[in-house]
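Quick one: the structure is below, questions incoming.
Only a single protein chain was left out; the remaining protein chains are all shown in position.
The block that comes next holds chain A.
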Amino acid sequence: MVVTRRVVFALLFSLLVAPGCTTVPVASSPVPEAPVPEPETPPPSRPILPGQAPPAVESSALRSVIDSCWDHYRAGRWDDAIATAERGLRIERRSAELYLVLARAYSAMDERDQAQAFARQGLRYSDHAPAAVGAQLRSVLGAGANIAR
């Protein structure tokens, strides 16, 4: 027990008194001696960090637009569904469900390239969307792939 404490204290002591500037080699490879760039700029004022994309804001505005899109879609008014979906994308350009509307509407109009492009775009933003949206986007892509084959 005493030995263990001594070991721990010794270790702590050595670490505490060791100067902070000690270089600790953590790699066995030789470090290339490169000229140090001259400091022309001040240090970064703020680190650049990846953020969580704010989930597609499911605001009442967006919901009403999405509902309207599906109404048009179900009624076979593809052009209106597309126009309304674009209106929604001006509010939230990362809404996977709106891309799904576009993909389905273009698919219904037999414009496969656009349908596929919007399905792919929707999948990029589908992390925050319900799983069903992602699945439907994949199904549009899959259908396109089948057609392509």
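Definition applied: a contact is a pair of C-beta atoms (placed from the backbone, for glycine too) under 8 Å apart; a residue touches a chain by one contact, two chains touch by 3 or more; residues count from 1.
The rule we apply is simple: contacts and distances are computed from a predicted model.
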Revision key, fill the gap. From the options "Hydrogenase", "Penicillin-binding protein 1B", "Oxidoreductase" or "Carbohydrate ABC transporter membrane protein 2, CUT1 family", the chain left out of the display has the UniProt protein name "Penicillin-binding protein 1B"
Exercise for review: Mind listing the chain A residues that contact the chain we can't see here?
Suggested key: 12, 15-16, 18, 20-27, 29, 31-32, 34-38, 40-54, 57, 59-61, 63-65, 79-80, 82-84, 86-87, 89-91, 93-94, 102, 114, 117-118, 120-121, 124
